[in-house]
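Just dropping this structure here.
All protein chains but one are shown at their positions in the complex.
And now, chain A:
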Amino acid sequence: MSENNHHLHHPQQNHFCPAETMSEDEEPSRPSPPPPEPGSKKTRNCAAVHPSPHSDRVLEIVLEHVLQFLTASRDRNAASLVSKSWYRTEALTRSDVFIGNCYSVSPARVTTRFPRVRSVVIKGRPRFADFNLMPQNWGGHFGPWVATMGKAYPLLERVYLKRMSLTDRDLCLLADSFTKFKELVLVCCEGFGTSGLTAVVSKCRQLRVLDLSDTEVSYDGVDWISYFPEGETCLESLIFDCVECPINFEALESLVARSPALKKLRLNREVSIGQLYRLMVSAPNLTHLGTGAFGHPEPQDPNNQEMDYAAAFSACKSLVCLSGFREVMPDYLPAIYSVCANLTSLNLSYANIDVEQFKSVICQCFKLQILWVLDSVYDEGLQAVAATCRDLRELRVFPLNAQEDVEGPVSEVGLQAISEGCPKLESILYFCQRMTNAAVIAMSNNCPDLVVFRLCIMGRHQPDHITGAPMDEGFGAIVMNCKKLTRLAISGLLTDRAFAYIGMYGKLVRTLSVAFAGDSDTGLKYVLEGCPKLQKLEIRDSPFGDAALVSGLHHYYNMRFLWMSTCQLSRQGCQEVAHALPRLSVELLSYEENEKMDDDTVDVLYMYRSLHGPRDDAPQFVTIL
């Protein structure tokens, strides 16, 4: 072996280096920064200076073949740091690129380094933008990416975007640039209309996947479903359940009938139950179904179909994932009973059904692994889940009434029951109005496999409603007992003690979400000093100031981003950070429209590492220090 391989160098803690771990929704592969300057390590091999072309080339060919089997980004990033030869070869063989923050690197840099990419994942806005904490038009534009990739990656097959803004033009350019395009997945995106979709569906003849989950599409008069080309399509997955546009049902029916490979179909609420029936009859091989409205039949639907609906579901022998029920009429729920026993995933989070109706469904779902529900199922409904769904891995309980001062139907009782009945639980999101430390501690003991724990006690600063104590002990138990925990969202009355626990025990925590919590700077310091794997930290309305911010300087290059809104930061403090860390993009956002920061208080701090330098598309309310 040549000397190329002998000298691994390890990224130092303070260097701008890629974090090795991924968030729970990450796709493999991220670009890592280029290796340090040549000469900084005298262990660099001599062969690089006087290369022997033949042997080097042989090595590279061997390496290329080997690296093809390396798919995990962690491994690829490590491999790229071994030596210049490995860096080059890895770059040539990387086909999947993951960009966790679209502003961390410029499109040109990505396409220059990785010339043979087939699949791209790009994420834009931070998550708190979903809750209107970020003014409109902040950024996250797909335009520059598609323009650059359109030229550099003619063979691109897959684009996955999350929280990005796209225009119709961007989609047209995508459709024109990538002749072999196969998969478009847009999650929480917006900015385009049905015209843009039309361009994609009509030109991308090999389209297999079109997924528009939680994406906003404006209706500009064009019925995009009608524009799929005639003849058989390659469609395997068509997901448009949150698209609030009317669709031409005849066109949809025809599309489904000529898509023999279709396995995943999630309809929006424009599709009536009668229309659903017709689609199911023509596509009994579906594995994932979003039912659309599932309400009263429309006037034009045939009458008296109850028996037939059940038969239509029975015929779908492969159905494992069911969602929809957007305007559900509970009378029709029994139609799904025959598939319940096979379901591994059930999403009733838009279905306002009562406890009894829910229980009649859930008691048959003994293979269920993923369940999303509304809190209108009450603690009693959750007890029914605990009794039946022994294999449950993920539970999300959403509020029917997302407000602070109402009576809540679920509480610590439901959480306790779940913890006792579902020991394999890995991920939970739980909205409630009242909670106790005891129930949270119980969950920490009963569910050791927890990776994601997100508890939202909707009343701000709510203590344990039985003891009156802060919720510190509960969350403390979670970080202490759940050794695999990587994502945590905390709520309720919390003192600095809770943060001390997180800093002490949350050694694997990568994502932390904080709202209305803590007493002082000490709280944030505990976390920044104690959590080495922290990647994404989002904080709102908590009393953390400049002293706390500065205590994280050693770590910010290892993080994807830090968000702090309505805390106690001053412009000066943020400036200090910007000076100390030149590769950090420190954005200050102002809630006042059309006004830059004129006083010293900071509305929103959003900062992230970047190879790019300050972005040039920042709107007026953004100041980049």
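Just so we're on the same page, contacts are C-beta pairs under 8 Å (C-beta built on N, C-alpha and C of every residue); 3 or more make two chains touch, one makes a residue touch a chain; residues count from 1.
As a convention for this text, contacts and distances are computed from a predicted model.
This figure omits one chain of the complex; the name its UniProt record holds, of "Cell cycle control protein", "Auxin-responsive protein", "Phospholipid-transporting ATPase" or "Vacuolar protein sorting-associated protein 16 homolog", is "Auxin-responsive protein". Touch with the chain omitted from the figure is made, among A:Ser95, A:Asn137, A:Asn352 or A:Gln575, by A:Asn352.
Within the whole complex, the absent chain has one touching residue among A:Leu81, A:Leu166, A:Leu212 or A:Ile247, and that is A:Ile247.
When you scan A:Ala72, A:Val406 or A:Ala580 for touch with the missing chain, the hit is A:Val406.
Interface note for the absent chain: among A:Leu92, A:Val222, A:Val413 or A:Met504, the touching residue is A:Met504.
Only one residue in the set A:Glu60, A:Asp220, A:Asp541 or A:Glu576 touches the chain that does not appear here, and it is A:Asp541. In the full complex, chain A contacts the hidden chain through residues 128, 130-133, 135, 214, 216, 223, 242, 246-250, 270, 296, 298-300, 326, 349-350, 352, 374, 398-406, 416, 419-420, 431, 437-438, 441-442, 445-446, 456, 458-463, 467-470, 473, 476-477, 480, 493, 495-497, 500-501, 504, 515-516, 519-522, 540-541, 543, 545-547, 566-568, 570, 591-592, 600-601, 603.
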